[in-house]
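Handing you this structure, nothing more for now.
Note that this complex is displayed minus one protein chain, with the remaining chains in position.
Chain nomenclature is as follows: A, B and C, assigned in order of appearance, with residue numbering initiated at 1 for each chain independently.
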Amino acid sequence: MGNSFGTLFRVTTFGESHGPGLGVVVDGCPPRLPLDTAPIQRELDRRRPGQSRLVSQRKEPDQVAILSGVHDGLTLGTPIAMVIMNQDARSKDYEEVARAYRPSHADFTYDAKYGIRAIAGGGRASARETAGRVAAGAIAQQLLATRGVSIVAWVDEVGGLAASVDELTVTREAVDVNDLRCPDTAAAPQLIERVERARKDGDSIGGVIRAIARGVPAGWGEPVFDKLEADLAKAMMSIPAVKGVENGSGFAGTRMSGSEHNDLFYRRDDGRIGTRTNRSGGIQGGISNGEPITLRIAFKPTATIMRPQDTVDPEGNSAVLQPKGRHDPCVLPRAVPIVEAMIALVLADHALRQHARGFIAP
Amino acid sequence: MGNSFGTLFRVTTFGESHGPGLGVVVDGCPPRLPLDTAPIQRELDRRRPGQSRLVSQRKEPDQVAILSGVHDGLTLGTPIAMVIMNQDARSKDYEEVARAYRPSHADFTYDAKYGIRAIAGGGRASARETAGRVAAGAIAQQLLATRGVSIVAWVDEVGGLAASVDELTVTREAVDVNDLRCPDTAAAPQLIERVERARKDGDSIGGVIRAIARGVPAGWGEPVFDKLEADLAKAMMSIPAVKGVENGSGFAGTRMSGSEHNDLFYRRDDGRIGTRTNRSGGIQGGISNGEPITLRIAFKPTATIMRPQDTVDPEGNSAVLQPKGRHDPCVLPRAVPIVEAMIALVLADHALRQHARGFIAP
Amino acid sequence: MGNSFGTLFRVTTFGESHGPGLGVVVDGCPPRLPLDTAPIQRELDRRRPGQSRLVSQRKEPDQVAILSGVHDGLTLGTPIAMVIMNQDARSKDYEEVARAYRPSHADFTYDAKYGIRAIAGGGRASARETAGRVAAGAIAQQLLATRGVSIVAWVDEVGGLAASVDELTVTREAVDVNDLRCPDTAAAPQLIERVERARKDGDSIGGVIRAIARGVPAGWGEPVFDKLEADLAKAMMSIPAVKGVENGSGFAGTRMSGSEHNDLFYRRDDGRIGTRTNRSGGIQGGISNGEPITLRIAFKPTATIMRPQDTVDPEGNSAVLQPKGRHDPCVLPRAVPIVEAMIALVLADHALRQHARGFIAP
Partner (left out) sequence: MGNSFGTLFRVTTFGESHGPGLGVVVDGCPPRLPLDTAPIQRELDRRRPGQSRLVSQRKEPDQVAILSGVHDGLTLGTPIAMVIMNQDARSKDYEEVARAYRPSHADFTYDAKYGIRAIAGGGRASARETAGRVAAGAIAQQLLATRGVSIVAWVDEVGGLAASVDELTVTREAVDVNDLRCPDTAAAPQLIERVERARKDGDSIGGVIRAIARGVPAGWGEPVFDKLEADLAKAMMSIPAVKGVENGSGFAGTRMSGSEHNDLFYRRDDGRIGTRTNRSGGIQGGISNGEPITLRIAFKPTATIMRPQDTVDPEGNSAVLQPKGRHDPCVLPRAVPIVEAMIALVLADHALRQHARGFIAP
């Protein structure tokens, strides 16, 4: 259990890092949505390894096949199953892992929970699992686009070095301009250098991704437990390596007074009601208010490093781990499309939930 | 929809701030758990208004009645319904609210979503709704106690002023020693003074609550979407006024290298496998690892302030809001039992989910 | 677990037969539906004991109170909690039950499952639990009425004696014309006599309830597991004493050839596509086809009889049960509103699920 997400737009992912294949089933996508593999493959290409020297060199084309739910370029309203077969599985790299628990990985906890695990590549705990999410998220983004909703995420901070990005104007094209996916072209070289240094040191580095969803109408989100920010927080924290999440003013807002923090309402030029500031991050009382939805997500440094580390084996005996193989010195560039996908899954689900509410015409 | 939480230990809350009553139904509590109203009422008393001059002066005894699911002091395994009738409902205080949207409240978004709302006291958007959660959380804490799991939360920061608390030794008794629920007795007076000042200014102040869950065994949490930290993040972000959440190293961890951040495994004196540091916050790969589970939760300053604010009415006309009535200058003291309750709901649910997994004996 | 029903129109019932109270929470009812207690109380009055000499003489007014979710006669879109307090609880009647398992009751299985049970009145296993369903079903019927959907159920057979009722024209008024709720006025006296005889004999009798839902548009039902007939079958079989259910031609249809059984399509005078026969019972491939939805539901004879029966006590020792107290010689008259309520809960849920699907305008 735990491999499904969403209530009406519901995805179920499957697959281990080095098993035969992985993928996702999307149940609940409305019928007659134009869909082919191109936009899905494009997002998978942004997530796959081997894109640049900043990320893991595993060679995986991550070629997606749609098995069901689409006919003549339109969704049928039936489950959409998508499969990616695994190819570059160097299981021998993981022989040592079988004998020693990798620090801050899920080797120990999977053993504690299941009493068994697929060792090679981290099995189900591998970030490779997120390929299914990205494929599903691409569909969600197609659906949201029919209502004018768009999502952009970017690398905003690496190892404590912060970029400066105008969230209101940043585009996905500007994000993809460099390998780091940091749209601040002035600061990017320094941040990239920071990642390079970690890679050369056999070390790793963390950072912060920011994201914005534009065009979300007022009214999405289901109080009281399925508040929009609550489901977004869950979505973000379910991404491997995420240790923190903020909506709107986040932790910085805790240091303000109410008179400074409150977002005053006014009538926009277009007649709609808006707020003069957006410390609420687009959500009030669990419901979108029509302003852009803003998130900050904290990624810890990658647990895999190319340095010897003290650890234990499954019997508790001391061991020294000397990793071999490929590693991502910084997961953030590849995490950008994952963040966007998970935001899209939350929004698509809440869009449908709110649509159902309109059963009694006003 | 959205008023239920949990898969196997599942709670459903109901009730508006100024309606006839509110409460909760707990479905899935195992049978034969010793239970009476005392521990439930004790937690409700920690949450209710009017406890001290730091919080709202609304007079609500919040007396709970158990309607079902308990017989002769033991749970039956059937749904436990608990009801609290509302008493001190000064609806006249809210007449102005009917005409103007309160900034950073949910008045506007509820109208946008539902096309109708119970205006007095914020209706369903009132933090009063959390009484049901606290009642349910008290049962979850009774259940967790049978496995040696305990939870402590405390006020760690107010308006940027930080306390210094040893998370490994802090107790609930130490937390409740003052009205602020800040167990750092040296720093507490200064923090309390900060809240007092906000109250006198007709303003409000935010802050940070920290929490720890001790005794959670390795193995709880359901990858990949229902990771333990993901469900905890959702639980925290579903609490009114929360804008951020961290597990373990959180945002600070993003500024460390992997070689600094990784938690090295070792064999404890008791033979179990532990980690020398706990930057993972007790969770690795979505599953508890046997270390204490740690959280930091950001609360924005209370939206209700006793100062005039510019706003609009439902038609978009400019208005000035001059609030009357009672207000919480700082929600954190009353939020401490809510945080504990929500953590307990997550852990009780995951305890049962992991227990189900043991169907095939090892 | 197991006390909730529905996906978008979701009800959770609670309460034991002789505990403090029972009721239901309805989550997901759309906002702005006109609602007061009158139609709810009317349905509860049709279900309550003591209506006539044909049913149990327990004195329960079953007075419902709405605690939340309704304001000024309109639903708020928030959870609607309804509570009925228990009054006439003669626990002493059940002293013997504590010592011996009643045949074909749930005493033994509740002990086997929970290791504890509320003995008086059958606790949670009492048909008294269905009061919450009937209250929720009354709301669902209000919702369905906004789309022209209506439901009628009636007693069609008692102890093998069959009535003859035209399903296309029967009305609820015609059903309620006698105590048995059998609208065949010619046959009813004989059927009532059959129930009377069972009562005098200290025995009980079963029968068949038929039901029809009119006005359901084509398109409701969610293949492949949540087919409309599948959810209806579950709803019916969840009613105490039900042992069988049929949709459309049911078991009789198994004896026909395909060329006899198929429902031929034609264009109706109003332009819509209809079928010349309705052996499909209004559902094809799990989806309503616009024809009336028809069901037959088998109720076993009431397990409680006023005769001595051989049984065992919880330790397995032989015992003779000599029941005292009140009994329903035939549950069918009171089951009619329960059947209607459960059909309404299924249809309301599927109405909302199908409405959500229309997110992309055709």
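Criterion: a residue touches a chain if its C-beta (ideal position, glycine included) is under 8 Å from a C-beta of that chain, and two chains touch if they have at least 3 such contacts.
These numbers were taken from a predicted model, which means no experiment stands behind them.
J.: Taking the full complex into account, find the residue in A:Pro79, A:Pro292 or A:Gly316 that is in contact with the omitted chain.
T.: A:Pro79
J.: Just one of A:Val25, A:Ala100 or A:Ala319 touches the chain that is missing; which is it?
T.: Considering all chains, including the one not shown, the answer is A:Val25.
J.: Based on the whole complex, identify which of C:Leu67, C:Val152, C:Ala198 or C:Ala348 touches the chain you can't see.
T.: C:Ala198
J.: Which of these, C:Asp45, C:Asp176, C:Glu196 or C:Asp226, touches the one chain of the complex that we don't see?
T.: For the chain that is not drawn, the touching residue is C:Asp226.
J.: Decide which residue listed in C:Pro20, C:Pro103 or C:Pro292 touches the omitted chain of the complex.
T.: C:Pro103
J.: Can you name the residues of chain A that touch the chain not displayed here?
T.: 1-4, 8, 10, 12-16, 19-23, 25, 27-28, 31-32, 65-69, 71, 74-81, 83, 113-118, 123-124
J.: For chain B, which positions touch the chain that isn't shown here?
T.: Interface with the chain not displayed, on the chain B side: 7-8, 30-33, 77-78, 143, 146, 223, 351-353, 355-360, 362.
J.: On chain C, what residues meet the omitted chain?
T.: Its contact residues with the unshown chain are 1-5, 7, 13, 101, 103-106, 108-110, 112-115, 124-125, 129, 157, 159-160, 198, 201, 203-208, 217-227, 229-238, 240, 242-251, 253-267, 271-273, 275, 279-281, 283-290, 296, 298-305, 307, 309-312, 316-318, 353-354, 357, 362.
One rule holds in what follows: only the chains that are shown with their structure count from here on.
J.: CA centre of chain A versus CA centre of chain B: separation in Å?
T.: So the centroids are 26 Å from each other.
J.: On chain B, where are the residues touching two or more other chains?
T.: Residues 1-4, 13, 113-115, 124 of chain B touch two or more partner chains.
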